Structures are given as structure tokens and as C-alpha cells.
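One structure below.
Some chains omitted; the rest stay in position.
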Amino acid sequence: MKLITAIIQPIKLDDVKAALAAVGVHGITVSEANGYGRQHGHTEVYRGAEYTVDLIPKIRIEVLADDADASTLVDVIVKAAQTGTIGDGKVWVAPLDSVTRVRTGETGSAAI
Amino acid sequence: MDSGNAAWMLISASLVFLMTPGVAFFYGGMVRAKAVLNMLMLSTAALVVTGVVWTFWGWSIAYAGNDIGGIFGDPGTGFLLHDVIQVNDDGVYTSIDTNATTYPHIIDVAFQVTFAMITVALITGAIAERVKFSTWMLFVALWITFDYAPMAHMVWNGGLLSPDGAISQWIGAAAHDFAGGTVVHINAATAALVTVLIIGKRKGFGKEPIKPHNVPFVMLGAFLLWFGWFGFNAGSAFAANGTAGYAWVSTTAATSAATLGWLFTERIRTGHFTAIGAASGMVAGLVCITPAADVVSPLAAMIMGVIAGIATCCACSLKFKLGYDDSLDVVGVHGVGGFLGTVMLGFFMANTGLFEGGDWRQLAVQLVVALLAIVYSAVITGIIAFALEKTMGWRVSERDEVMGIDMADQGERAYDFAGMSTAILKEVK
């Protein structure tokens, strides 16, 4: 089993979700994150002070997948999340020892 | 001179002033978190640009100047309020009054400027989340000058649409607009619709969900509006008298009934009594009773309220069908509510309404005045909004809109609860 983690631009969440659904992935976990990288932050202004905010809002998507599907799903996510501008984010794949569905206690592929 | 009336009008002006902040929060809570500051700023511009324009020439065009064609007053007579103020020997300013005035004339400037502010502020609900603050400031200046001030003159200062005006005389019944059904609500809603048609929809409108980010702010805004509306309606009696008291009471009765009307309609349609619905129902009721608060019975006020609550609740879905992005339902709430109030008054007005006196003329004059107000507002607003579109342009870039107009236009983010932001600090040169 693999865990695919993607850090993407917030406005791309809907597209990625749709793209994954199109290839039969109907479960994902989504959370908020902030990224720091090549992308330049915004300048914010408060009275006499100007701030260059270097943490930029991102979305983290996690998808559990069978070993065989992992690389396809990475491609799907990358394609859907691409805007072509700096800051589009990263996708990584980690190996897992096990996955369990809490409701039933099923493990492995059946748990996804 | 009556100091009790003066006290009441001073506080009424202050209460009506507070309505614009009320609108700011009512609307501000309804937009997404990334656009709330822009929303609050649009109302702020309504306050401060109007505050300056009114002092220079708005007051003169609406109330002080010599009537020109029943449409507006000349801007010179009351320029910089010269007609209403004088200096005492000790250097202190006071009002120029005649024996006839029941409170100092200068207080009228105060009371009326707050009406101008709130009227233009209402329009901001339609254009939420996408317009440049700079263009909006200019719009306010032009709209107060060419739309609001003439409209106030026409309806409330003996002009074309006033009870003594040409229309009323022709139909043979005195058009009645107690506190602003036409001047404020129909006017603002028409302007809102026209502007929206010119500037276009938000990205994702009708497809993506666009949800309120802070419903308690919506409620706060609605509560402040109701509170301020006591000055709006009861203040429109221009005296601390029984009619002011009655307007207070009928306003509360109609608003209560409208809120219930909206809530039960919603319950039937969606299964829920929502907070946004309650807030909207309140505003719908307040709008509807505005032109009529002094001339309809308590029962009629409540009937008007219920009808307005039901009708505006249903009207808010129309924009999806018709495909214009009146983002926060200025047309659905203020347009429909204001029109209904103005026209239903033709049925319910004591003595002269169709149901009371059996005469159709009050109804006719109400309808005609409402329609003329729509035409005037549509034409003037259309010209202003179109000219701005072709020159400064109304909208921020699509990318800025999606990322959040607050960051793009205001250079600020509304909230930072986590306090996690790391940033590089620079002094402003």
C-alpha cells in the first residue's frame, strides 16, 4: 500500500478531486497547509509597516492507494493540479506497512 | 424652535448613520473570508465620499438649491452649506432658522446626508468580491451627485415625484414615500442591477459554492440595521411626536412579521430556519414598511411584512435562473421589498388606499412614481457605470479575484487567528 501526499494550490482542489473521481478514487483526506519555497509571498501593509509574507496557503491532499495504482494517480494529480506557475507544489509517495478501515477493521486493499 | 424635536432629529441622524456600518457587516459576513475587507471598504467609501460630496454640493442639489425642472436644485445656493449656517459673535457656528422651523435647519443636513450614505452603500451588495475600491469611490461621487441628490429632490423636496409634484397632480392623489421606498430602496436596487449587468459575474458564480464566511457578522449587521432604522423611519416624522412613535411601532411589527414570513417560506422550501434567512427577512420587512410606516394600520403593517418576507425569499433564487450575479441580493431584497412596500401602500394607506377608501388613484400614483424612479435610476446609473467601465475599469484581474480581492486591492488579510505567519518586516519608506 502507498500513501500519496500532494501539496497543491488551494484553487486546484476541486479539479484534483474531480480528476481523481474520474479514475475511480472516491476517498481522500484534505487539510490546510502553508508552503514556503520559490514562490514569492504577498506584500501586506499595516500602517507604517510593510510585510512580505513568505508562507503561502496551500492544500494538502492524501490518497491511500494500492501499490499498482500509485504512479498513475500521481500523474493524474500532477496533471490536474498544474497551473504552470511557480508554487504549484509537490507530490510524494510513501510506502505503508498497513491500512485499516476503522468502521470494519478490514485491512489492505479492502480498506481503501 | 423645539429642543425636543432637535434632540430627536440629532439622534435620528446618528442612528441612520449607524446603518451604513450595519450594511457593511451584513454584507461583509456574507462574502468569503478573502473579500470581507473589500466589502467593508465599499461601505466606508459610501460614508466618506458622500460625506464630502454632500457638504460641497449634494445638499444643495437635493434640498437647498432652486428647483430646476422639478428634477434637481442648483448646486450653488447651498454650496458648502452656506444657506443654513451662520457665525455667532463669539465665533461659534449655528443654524440659520426661520420661525417656521421646529428644529435647527442644519440638523436636516445631518439627517439627509445619512440617507445618501446608506442608499449608495446598499448597492455594494450586488458587486461584492470583485470591484476596485478606486473605481467605486468615483462611482459614489458621481452617483450621489447625479442620481441620489436629484431623486431626493424629486420625491422629497417638491419635485416631479413629490406629493405636490406634476405626477401627483395629474393622477389626483398625493404620492406617499414616508422614509424612502423609492428614493432609497427602489433607487439602490435599480442601480445595483444595472451595475451588475455592466460589470458581470464573479468567477464560478452559479457553479461553485460561494458561502458566507461569518454568519454572526450578518446577524450583527441586521441587528444594527434594525436599530438604526428607528432613526430612519421614526425620524422621518421630523418631530418627536405621536407619528414618530407610531412609525417605531409599525416598523417593529412589520419587520417581525416579515422575518417570520421569510423563515416559514424557507422552512417549507429547504427544511430549515436559517440565520441568514432571519437576517434577510428582517431587512425585507424594514424595507417594505419604509414608505408606509406612518399611514398603515398595525394589522396592515404585519400583512405587508409577511408578504414582503415571502416574496423576497422567493425572489432571491431568481438570479440563478436569470443568470445575473446580484451577489448579495440587493434586487431580491431591496428592489422587491421596496417596490412591494411602495405599491402595497396604495392598497393599505389609511383614508386613500384602495382597501380603505375604495379609490384606485393612490395605488396608481404609487405605481407610476415607482416606475419613473426605476427609469431615472436605470438611465443615470447606466451612464455612470458604463463610463467607468470604459475608463478606469471596474474589476480586479481574475487571478486577484480568485486569490482574494482583499490581498490584491487592500493589501491586507482580514483574519490571522493562528498567528503563525512568518514574514519579513520592512518599514514603509
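To keep things simple, chains are lettered A and B as they appear, and every chain counts its residues starting from 1.
The rule is short, and it goes like this: contacts are C-beta pairs under 8 Å (C-beta built on N, C-alpha and C of every residue); 3 or more make two chains touch, one makes a residue touch a chain.
Keep in mind it's a predicted model, so treat the numbers as computed, not measured.
Student: Written as a formula, what is the chain make-up of the whole complex?
Tutor: The total chain composition of this structure file is A x3, B x3.
Keep in mind that, in the parts below, only the chains that are shown with their structure count from here on.
Student: Mind checking the centre-to-centre distance between chain A and chain B? Centres are C-alpha means, answer in whole Å.
Tutor: 45
Student: Which stretch or stretches of chain A touch chain B in the complex?
Tutor: Listed in rising order, the residues of chain A that touch chain B are 11, 14, 34, 36, 41-46, 48-55.
Student: For a test of understanding, state which residues of chain B touch chain A in their complex under the given definition.
Tutor: Residue list for chain B touching chain A: 208, 402-403, 407, 411-413, 420-428.
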